[in-house]
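Dropping the structure in here first, questions after.
Note that this complex is displayed minus one protein chain, with the remaining chains in position.
We just call them A and B in the order they show up, numbering each chain from 1.
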Amino acid sequence: MTGMEVLVIGGGPAGVSAALEMARGGLNVTLCEQGPRLGGAIHRQPDDPARRLRVPRAQRRRWRTLAEALSMSPVEILCRHMFAGVEGSGAVLLEDRASGRIVTRRPAALVLALGGVERVTPVPGWQLPGVVTVGGLQVMMKSTGRAPEGDILIAGSGPLLLAVAAQLTALGKAPVAVLERSTGPLSLRAVAGLIRAPAYLWEAAGYLSRLIRAGIRLQRGASVRSIAPAGNRLSVTIVDNIGLERRLVVDRVALHDGLLPNGNGTAAAPAGPFTVLAGDCREVLGGVAAIADGRLAGQAVLAKLGLAGSDSAGSAATLQHERRTQSALNTLFDYSGGDAAQLPDDTVICRCEGRTLGQLRALLAADDRVSAREIKLNGRFAMGACQGRFCAEWVAAYVASQRDGQPPQVAEIVGSRWPVKPVSVSAFVERHPSSPSE
Amino acid sequence: MSAAHFLSRAGWQVTVFDSGVVASGATGSADGAVSVASKKPGPLMTLAVAAVRFYERLAETGVLADEFMSRSTFMVAAQPDELDVLESQSAQLEAADVPVRLLKGRALAETVGAAAPAALAAVEVQGEGHAVGYRVVERLRRLGGFTIRRNCRILGLHHAGGRVDGVVTEQGIESFDAVLLAAGLGSMAFLAGPDLIRPRKGQLIVTDRADRDAPRFPGPLMSCRYLVSKGSHPAGNVTEARSLGLVIDPLRTGQFLIGGSREDRDDKDVADADVIASLLRDAVALSPSLAHLRVIRVFAGVRAATRDGMPIVGRVGGADNVWVATGFEGDGICLGPLMGHLCQQMICGQQPEHDISALDAGRFGLTLAEAA
Partner (left out) sequence: MTSAGQTFLFDGMAIPFASNETIAMALDRAGIRTFGSGQGSSAGRYFCGIGACQACIVSVDGTRMEACLTPARKGLQVARIASVLP
C-alpha cells in the first residue's frame, strides 16, 4: 500500500473495474454506490437471490468475475452513499443515506463512473404516473424477478426495447405492443459492424425469437403521440408508419429514446482532485466497454500518481471494438424523438418545474437572441430537482433547431454547480465531525 | 438595463453592451430582496425607502407588473446579545419613516412563532418587497426599445476632440453621445482609482418546495446577525474576511432561499461546503422545519463593494458625458431600477428627483483611467 487514497463513484462495471485496477496498483481504494447493492444498471442484483431475471450467460459471467475479484480485494465499499459533487475547496462530498450525514473526503484522485441516463423525448402526458422509462421497467424486473402488474406498452427506439419486451415475455407477461420509431432499412455498414460482434447478434436473435414465439410484433415506424389519464389507466394515442392514429388503453407506458452519458457532476472542479471519467458517463458504449474503460481509468490514475499499472493495449482494443459495434447498432435506430414542431404548446418539457413547450417557444419568440443562461433562469428549464437530466439536452437541441448560429451547449443550461443531486438539509446540519471545521 | 429602459423612453437610441450575457453577474445570483430593513442608516436607508416606492410605482404602471411583490421583512433576534442590534436598527428605520412593529410575547408567537420558535423578539418592517433580479432584467428586455449586445466586451472609450465620443469594442469603434458605466466590478477598468471597489463574495442556498403542512413563514426572516455581518450595524470587527448572516426567504415557488455570506474573495463560481453547512445549521436552529427539505442548488456571486460601503452614482470627473453607477454591493436589486431612472435624468441634463450627492463619484476623486 502506498497509503494514497482514491475514490471511485459508481458501483457498476466501470467503477468496480477501475477500483480493482487501482487496488492492484497499490492504492487505497474506496468505492461508493448510491444504491443498496453494487452492479449498476446492467448487473443489477435481485432483491431475492432465488428470484433472478434471466440474462445472457456472458453478461452474468462478466459480473461474477468482477464481484469475486472485488470480494478478495481490500477495496472499501460504501453503499447508499450519494455523490454530491466536489465543493469549492476541492473536497468530495458524499451523502451517507444510512446515517443521514454528509461525509467529506479529500482523495488523491477521483474516478467518476456514473453510468448513463436514458433519453426520453417529451410527448404530452409523459409526466403521468404509470409512464416509466424502459430502463426503469427493467429495473423493476431485475430487482423483483417478476413482471410488473398490468398491461404494458413499450415505445421509442433502441435495442433496449427488444430486450425488455423479451424479458417481460419470459416472465409470462408479454407487452401489449412494442413501437419502434425507426423505419430505416438495415444498412450494409450496420450489418458489417454487427458481424464483428456476434455476441450482440446472438443476444438479439434470442430476444427476437422469444418475441416471435409469443406472437409479439415489433411495429416499426410507430410511435406514441400522446398519453392521457383514463380512470386508473392510461389512454395512449399511437401513430403508425403511414400516419394513421389509433388508441390503446394500458396500465403502463415505457418510453426510451437511447442513452446519454450521465454528465451531471462530471464538470471539472477547479480545486478538486485529479478526476477521470469511466464507462457510460464518459461515452455510452455498454457493459463490455465499461469494464475496459474502468481499467483504463484506473491506469490513468496510477500513472498520474507515479505508479505502474497493467498493460492498456487490450482494454484500448476492446473499447475500439465496442465503439464500432455501438455505432453500427445506432444506425438501426431513430433517437430523434419525432418532430418537435408537432408537439402542442402544453407539452410538459421540464417535469420537475412543470415548464411547457409553449413557455420555451415564447422565450425564443423575440427577435433578440436570448442566451442559454437566460433560457435557464427565465424559462426555469433545468432549475428543478433533477437538474436538467431529463430536459436540458432536449431543450438545447430544440433551441438549436429553431435558429441559426451557435447552438446552446447542454452544459450551459445545466451548469456545473454542486450538489450534483439534491441533498437533505439535515445531512449538512449533521455533518460528520471529521470534516474540517471553519 | 433600467437606465437603458428609461433612456429609450426619453427618446435616446440606446445600446447595452455586456461582456457576457445579461443578468450574468450578481443580478443572476442575488436573493431578490427589495428591502430597506438591512440598509445602513443615513442616505442609503433614505434612498432605499425611495427605491421601494419606485418599485411600487413601476408595478402599478405595468412596467414591472407581477414582478414586484409587496411584503414585510421580519428582523429576528434569537440570542440575547442580538436584542440590542434589533432595537437600534428598528429605531433607525423609524427615524427614516419606515413603518415598523415590534413583536414580543403573543404577537411574536402569532406571526413568526411557527416559523422561528427560537425567536426572542422580532421587528416587522412593513412596506418591503421582493423582486427577482434576472426577472426584472428579463421584463425590461421584453419591453424593448433598446439593443442588447451580448458577449461584446468594451475594450476602451474612444476620445476625439478632448471628449469621449464612443466605445471601442472587439468589432470596432461605435459612436455614442453619452456613456454610462454600469458594469459592477468591471466598471473599474475604465476608471482611475485603484482598489476602490473590491469583490465581496456571497453564497446562497435554494431548497426544494416545502410541504403544504409546513409552518407558515410571514415573510423573509432576517437574523440580527445578518445586520452585523453586512456592516449596517457596527459591532466590533466588521473587517473579518468572512462573515455569515442569516436570511431565510420563502419564495413564491414554495422554495426557500437561504443566505448569505460576505467574503472578501472573488472566486465567484465556487461555493464551499463549510459556508453552506454553517448557514444551514444557523437556519435550522432558527427554523427547525427547514431540516425536512433538500438543498437543490447552492451558488455564489460577487458583489461590488466600495471602500465606504456606499454605491458610486454620478458623473465621472474629467468627462462631461460619462456617468457611472456601480458599487451597490448587496443592494443592487433594491436600488437598481431607481438608480437607472436617476441616471437617465442626469444624462438628460435634469436634476435627479432624489438627492444622490452622497453617492457622487467625486468623493473618491474618481476620473477616467488614462488607458480608457
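Simple rule for what comes next: contacts are C-beta pairs under 8 Å (C-beta built on N, C-alpha and C of every residue); 3 or more make two chains touch, one makes a residue touch a chain.
Bear in mind that the values here come from a model prediction, so they are computed numbers and not experimental data.
Student: With the missing chain put back, one of A:G35, A:G88, A:G158 or A:G258 would touch it. Which one?
Tutor: Going through A:G35, A:G88, A:G158 or A:G258 one by one, A:G35 is the residue touching the chain not shown.
Student: Pick out which of A:R24, A:R351 or A:R369 touches the chain that's been left out of the picture.
Tutor: Counting the whole complex, the residue in contact with the absent chain is A:R351.
Student: Decide which residue listed in B:R209, B:R281 or B:R363 touches the omitted chain of the complex.
Tutor: B:R209
Student: Can you say which of A:R62, A:K376 or A:K421 touches the chain missing from this structure?
Tutor: A:K421
Student: Taking the entire complex into account, which one of A:V117, A:L168, A:A396 or A:V414 touches the absent chain?
Tutor: A:V117
Student: Spell out the interface residues on chain A facing the chain that's missing from view.
Tutor: Where chain A meets the chain not shown: residues 34-37, 41, 47-48, 80, 82, 97, 100, 115, 117-118, 127-133, 135-140, 143-144, 148-149, 262, 348, 350-355, 384-386, 389-390, 421-422, 424, 426.
Student: Which chain B residues touch the hidden chain?
Tutor: 208-214, 252-254, 291-294
Note that only the chains that are shown with their structure count from here on.
Student: Between chain A and chain B, what's the gap in Å when you average each chain's C-alpha atoms?
Tutor: 41
Student: Tell me, which parts of chain B touch chain A in their complex?
Tutor: Touching chain A: residues 21-24, 28, 134-135, 138, 141-142, 144, 148, 150, 207-208, 267, 269-278, 280-281, 283-284, 290-300 of chain B.
Student: What residues on chain A touch chain B, complex-wise?
Tutor: Going by the criterion above, the answer is residues 87-89, 91, 93, 102, 104, 269-271, 366, 368-369, 371, 373-374, 377-378, 383-385, 387, 416-419, 422-426, 428-429, 431, 435-438.
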